[in-house]
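Note that one protein chain of the assembly has been removed; the remaining protein chains are unaltered in position.
As written, the chains take the letters A, B and C, and residue 1 is the first residue of each chain.
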């Protein structure tokens, strides 16, 4: 027995790789296809269109193929509405719920395609039938609502009993981002993947231009920072970037904040004086003393207000009202009172930042970068910097359309970046 | 002006490196010394003894030197009692509190040296004046108490108002572990540091022997596991080791458990069939479906009891009553109901495991290994396995006396280890 | 002014990515295109065909685009003969000579398309006008010659005065390898790129099957080996594979041979006993003594014949007539008399092996693997194993169509491979 289904693709389906991916998926999964219609864009600005019939031996195989095609942007020719089912309990999704990609997605509801708000990977899609939007989403998005139905993502642990959750795969349209049409402009370089053998200073110049361009467009920049940034001596220059408005939000861990504050209180990082490179007395205990001082003060803001802390990244965040999220981890000392120790609560705080960001700088932290990356749409710009090529590769490997990685020393990267943005 | 202090060292102070470290510290910090007395052990079984007068230009410099000597096992010749001060508030230590190393430590209280229980790095030392030991420590340790005074560590966030906390550095004795006297026996190889160019199979044979020896001695083995263990196909062999009693406790993250359970429920790990290497339909969604199924069941134990989960590492832990700690992190999907999402609570659970373990196997996870390592005394045996040499180096770099690292593929390491322990 | 050129593509131009690459190249280089004709293969077995007109602002830009299209398999619609020019001197090519890719290539000569023999990257193409083929190529290829004209590659340092060298880019056709049509069969897995998170034992099983299949087809296997193979204890199992005929040729450096022979003469590798892990007396001098013993004997074969060497990889090569190339390097001790110290001479020897191989195993050596890889056609099967993911990535990044990498420990890989090939 052979079963078949008709699917279509449209857009820049050749140079985006969409068509190649679909042909590959069919063959890998043991199916076959016939091209029923194919209209190629006659030039680089015209879109193309393809309609295929996909064949497989069994309905199960066919569904497997159609699922893969769907992930790659091919959709059934004759769409029907998405299936909706109420969540049976808090945190419990209906069986066969649809789990999202990080690409822009629409669901079909009463014959209309609704864009899915707050798209990110591995979520459920909840449809609200309209009018009020209380409960489901944050206020910002609610403002956009005109009272009609809307769709948005929810992570599993936010599902509430009765939420109408999309199930199955019908009535869902995914649009993997297309390859930008040219390499011009500040973001042209952001298609280059990982660059370990590219000219370092020139590449930092392009990062600077991308940041400047984002600010000129009124965009918001989120810096995700690891403690190596402080150890490697880049703290003062990052603090300048915060002060001068090139960092709008900060996402980090307890350790980053501790070492930044240690530098202010004791002049050291990991016990080493970052200027003289001396190891003063008890240097290796400074981080634990720092924690104890900040606990005594009641928190970072309190320590700044009390004049205890007078410089650094956290200081500039407090003084210039740049919101920060310090997410806890099981390797933390302390932690500081500002650190959100519950992982789910911390993820929610990170999620808000991620959704607001137009450009994300991932600076020498795998854990926090993955956490932020998990919450990003594939259309958000990402610049990832680490001295470990495996970290950069892993972070870029998440299907972002405008992501670029640079393998370099964060301790020289940030100073050169700051010089290019601030001193020229 | 010159100030001076007299300190002494005793034990195998030459071949442990203690004497070299002390001489180096004095010179690095700008001091000088005179050797007042030196008795060398005349053979390899006799201990040596040295008494020095240390000189410095200022009292501050001298204290800095004496602090370093103290960390390296040199102690003042004429000990006095440790200073104690009550904690002014919950989670707030007195200024100048003593922050621990991970080496065996004693504090002097009313003229007696009390061993510090539950020694680990970066803690405060609390002294209880005797009789009752309620509140301060866990029951196990309390059983050892004879009603006299006792000393034990507390992490900062466990400090309670009124706890008597050791401050300053007088009356404290640290004993860095000495180099074992020979390389014979199952643990002889555990002095070799990182081995990336050592014969792999022979080294695994030594790890197997160290595990077997620990079990013969009635010791307890803690396995700290990362998800790569499942992806690389080592899950079934680790499950066998749990079942056969070579793993007594498990420490892992949400991701490890999810991928282990995914393999049971869907036959895949990260969506790949670990035997045929096929990628079945929707494979990349299996992990999120797995989470949703376990949430629906109410937890891992419930899923095992209901017959939903029938194999794997978590299954064997449940069936054989091996306690496990799943610590949450901000990159988790889900998480599973069993995952402890609060970092402080998770650390406390990890701490209990770490203190109970006689041998710790760190298998392909940096985050969880660091968290466990933070809670270990320098005398606990540690075997660390990872394919990334930087991970192994970082984990071994924590002053453990009996720690060994192996740079290898966890996907071949565990099967060969299981074969050597179970099939020979 | 706008200039234009017509090019065509044919074959499986969509799922091979050829079409996507061409569209991308045109846009990246600032050109535009119109699709004049497009016939899509109606199913996965039919080929497709596209004819485009490419536009650019200047002739220079247009040539730049056409060059890139050419590299990706698009060719001018109306081919003319390739231009030929005599080399002005030994080792000196004519200006604007054509430098090869590693893909199958044809040059047009007197209206006929000649396949280019011995294709490899960065060479010149020399055309011989027929009849005799003396001088130009090795005997093997000469046997295939029917006396007509032939084309073959020459590296720059082999060019002789008067050689007819192809210049420019007309009359040259490059065929990048197409994606295999399915993932079945022993080589199906060889499209997976680098696998660091794949099940190790199952993946080794597939490597074993690919090797067995190559031998069943009468193919020739070249093993490229680094010294880590000996240090990690895999020597005995590799020796078995040589003896049993699973390795037909060996390519290595002086160091590999020295450590293999040291193991035979002294029972150590880098001074360590690879079974007991002991370090016997003067172990770190064994490699230099080994070199001196083999020099004294006159060479490896002489040492085997004299009964001095009685086991190991080099021993089995000698005893079983597996040809080996030991290429010298500036970090060598000695070297052994067998080592080819001149880099050009060594490259020529490696080149002969590379051209003869049907499957190349690259085992824990970057330098020698790059040297061999430089001489391979993109159609040769390559399996690359290293514990360093950067090495594997770099080696696979060379446009081979059937190449697979595995990040694992060579010290466990070879024993498991040998077990699967020999003991089952």
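Simple rule for what comes next: a residue touches a chain if its C-beta (ideal position, glycine included) is under 8 Å from a C-beta of that chain, and two chains touch if they have at least 3 such contacts.
Since this is a predicted model, take the numbers as computed values, not measurements.
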| item | value |
| --- | --- |
| Candidate in contact with the missing chain, chosen from B:10, B:32, B:77 or B:311 | B:32 |
| Sole contact to the chain not displayed, among C:20, C:83 or C:347 | C:347 |
| Interface with the unshown chain - residue positions in chain B | 14-17, 19-20, 23-24, 26-28, 30, 32-35, 38, 40-44, 50, 179, 181-183, 389-390 |
| Touch residues of chain C, complete complex, unshown partner | 29, 60, 63-64, 67-68, 91-93, 97, 99, 122, 156-157, 279-282, 285, 288-289, 291-292, 295-296, 327-335, 341-347, 350, 367-368, 370-371, 374, 388, 390 |
| Contact set of chain A toward the excluded chain (per top definition) | 189, 196-204, 206, 228, 231-234, 269-270, 272, 274-277, 387, 407-409, 411-413, 415-416 |
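Just so it is clear, only the chains that are shown with their structure count from here on.
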| item | value |
| --- | --- |
| Most distant chain from chain C, judged by the mean position of its C-alpha atoms | B |
| Chain whose Cα mean lies nearest the overall Cα mean | A |
| When chain B is superposed on chain C by its C-alpha atoms, the rotation angle in degrees, nearest 5 | 180 |
| Shared interface numbering between chain C and chain A [over half = same, under half = different] | same |
| Distance from the mean Cα position of chain B to that of chain A, given in whole angstrom | 34 |
| Centre-to-centre distance between chain C and chain B (centres being mean Cα positions), rounded to whole Å | 47 |
| Residue numbers of chain A (touch at least two other chains) | 28, 390 |
